[in-house]
Structure formats: C-alpha cells, structure tokens
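Notes for the one structure printed next.
Only one protein chain is missing; all other protein chains are in place.
Take a look at chain A:
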Amino acid sequence: MDTQSYLPVQPGVGMEENFLSLDDILLSHERLPIRTECVFPRLGFLEKSSDSQDIPEGTKMELPLWLSKGLYERKRRVLSVELPKVYREGWRTVFNADPNVVDLHKMGPYYYGLGSQMLHFDSPENPEIGQTLLQTFIGRFRRTMDSSQNAYNEDTSALVERLDCLEKTLFKSGQSGLNGFQSWEKGQASQLTASSLVLNYRKRKMTDVQP
C-alpha cells in the first residue's frame, strides 16, 4: 500500500487542461513551430536569430503551447501553428501501422496530451489526428496492461522507458493493484507498519523542524 502525503492531480488528457496538474503544466511548455501573421512590435528579444527590434510578419519560430494557444484566434490571424512532425501524415502512417514499436517517450513525452491540444488550432487534418491518437492508445493498451500487471518485484525502468507520460500513470495504477494483491497473498497486508510520515519525521533533525 503506497500512502502519499498529497494527492497528485491527474492530467486532463483531452482538450481541457487541469489547472493543478503538474503534468499539464509541463505539457503547456512544449514548444510548437509557428509562423507569425502580423508584426510583433518590440518583441525582437524573443527571437534570437535577428537583431531587429520587432518580429516581422512571416517569421518562423517556436513558441510554448500556452502562449500560442492564447495568441491564436480564428478571426484575427496573429499567428498560424504548424503541426509538429509526429502528428503529420508521415508519422501518422507509422502509428497506424504498428503503434507498439514507437518510442512515445522520445516522441512526446506528452504525445496524447499535446495531440489533443493541437485540435484547438483549426487544421484540415484534425479529424485524422484525433483518430490516430485514439487508435494509438488502443493499440498500445494491451502491452501497457500486461507489463503493469505482471512485473512484480522487478526493475520496471526498461518497461516504462518507451511509454508516454499518460501511459506511465496507467502503468503505476496497474502496479498498485498488483502489488496490493501480492502483499495480501503473502500475508504482509495484515502486518501493521508505521506510517511513512512518521518515519520521515524521525529522520529530520529537531533543529530543522523548530523555527
């Protein structure tokens, strides 16, 4: 049984982000390739490649997701967002062929989250992106499930290194189910143990605790 001193907030996965989720905060800092559609006055310091004071129209640069999402408007075109290459046609074919061989940690590590966020930006390919995300998840589900339900008491780093962040959370919940059952079967569940909070508290020196 793993007890934690706080309850982590799950990522929002879909189009919405969870305000307090650490994963979603990291996700919103992913960089997206964009192209400016108007002049950004006096923001030249953001673009390191040129010395001019303004960012001229038609510059190609990278902006974090949260900023591009905020600046993007359908009516008044401030910038246009290009698809990162994992969501383009070529990679989509790879994902549709066999989602299991792809190293999603290298490709993402927020493949599903960022992919869902990409749907905010109007693109003719949106339906295909959504479909590929879903099919990839379904295709990889069996492997995530089997590895999380069978790896007991062994090093799981090799199993999770190719998983997306979302799949890693799933892997963890699968492991907690397995570990709970195994410790019950071995009779460890009936033993009383000290709370981890108490154990950690004792390790601290009293001088650190007292103001």
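Everything below uses one rule, namely that a residue touches a chain if its C-beta (ideal position, glycine included) is under 8 Å from a C-beta of that chain, and two chains touch if they have at least 3 such contacts; residues count from 1.
The rule we apply is simple: contacts and distances are computed from a predicted model.
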{"item": "Which of \"GINS complex subunit 2\", \"NADH dehydrogenase [ubiquinone] 1 alpha subcomplex subunit 13\", \"Proteasome subunit beta\" or \"60S ribosome subunit biogenesis protein NIP7 homolog\" matches, in UniProt, the chain that is not displayed", "value": "\"GINS complex subunit 2\""}
{"item": "Which residue of A:Glu57, A:Asp98, A:Asp146 or A:Glu161 touches the chain not shown here", "value": "A:Asp146"}
{"item": "Residue numbers in chain A that touch the chain omitted from display", "value": "1, 10, 12-17, 19, 25, 28, 40-43, 66-67, 69-70, 72-74, 78, 112, 116, 119-120, 127, 130-131, 133-134, 137-139, 141-142, 144-146, 148-149, 166, 169-170, 173-174, 176-178, 180-181, 183-185, 187, 189-190"}
